[in-house]
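Encoded as structure tokens, the structure appears first; notes follow it.
Every protein chain but one is kept in place in this view of the complex.
Moving on to chain A:
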């Protein structure tokens, strides 16, 4: 006979112990305390594994309880008043949640004057000059080394014309020139592809700002007329600042977050 069947066979022949059912009940009642003591005392990997299993159990239990609590009788729908009231003509339409009207332009102008900004990335890794530029040798014997080529993403305006090649010291290759940035609105959490108007400040130095180099942490100005924002005075806003959040020379695109 298979070894597990002996107990059953004995039970069939002789019945249960006289206190079997009581002991069984009490043992099961003590299980709860035992489990709790184990959960509290178990250390190390054993403890972690138990905790994980226990958490999954608890979550499932909560769900089933909630399901049972839901009454099966049909109640009148929508008893509570929701927020975000919209008029009747907008009720059946899903409108994308939009940003509220902007912060005061006067405050912005004051901040601009003071040169202080609260930005999402306050500190960025400084970029050394030898990382930013590559030395270009020129001249008949290739001994002159006064030219530099920028290795990071740059922005040149639409009316940009190079200096005569013989005299230009900084070369900005067309492959690394960008006109558009993927700008994310921090509250709406949606991203727009907006045109860059200019580079406002590069944290690595004022020379890079004037060259138009965009590295991580640079403040750029973007064209937001697409978003349809209006100031409290009624004027349409068409330019806002954004901060670059990725390394554009590695990714091939500029990701920025809008400064509201």
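One rule holds for everything that comes next: contacts are C-beta pairs under 8 Å (C-beta built on N, C-alpha and C of every residue); 3 or more make two chains touch, one makes a residue touch a chain; residues count from 1.
In this text, contacts and distances are computed from a predicted model.
Missing chain, UniProt name from the options "NLE domain-containing protein", "Thioredoxin domain-containing protein 17", "Proteasome subunit alpha type" or "serine C-palmitoyltransferase": "NLE domain-containing protein". Touching the chain that is not shown, out of A:1, A:43, A:59 or A:233: A:233 (per the contact rule at the top). When the omitted chain is restored, the residue from A:29, A:66 or A:81 that touches it is A:81.
Contact with the chain not shown here comes from a single listed residue; of A:32, A:65, A:91 or A:128, that residue is A:91. Touching the omitted chain from chain A are residues 78-79, 81, 83-89, 91-92, 98, 100-101, 225, 228-236.
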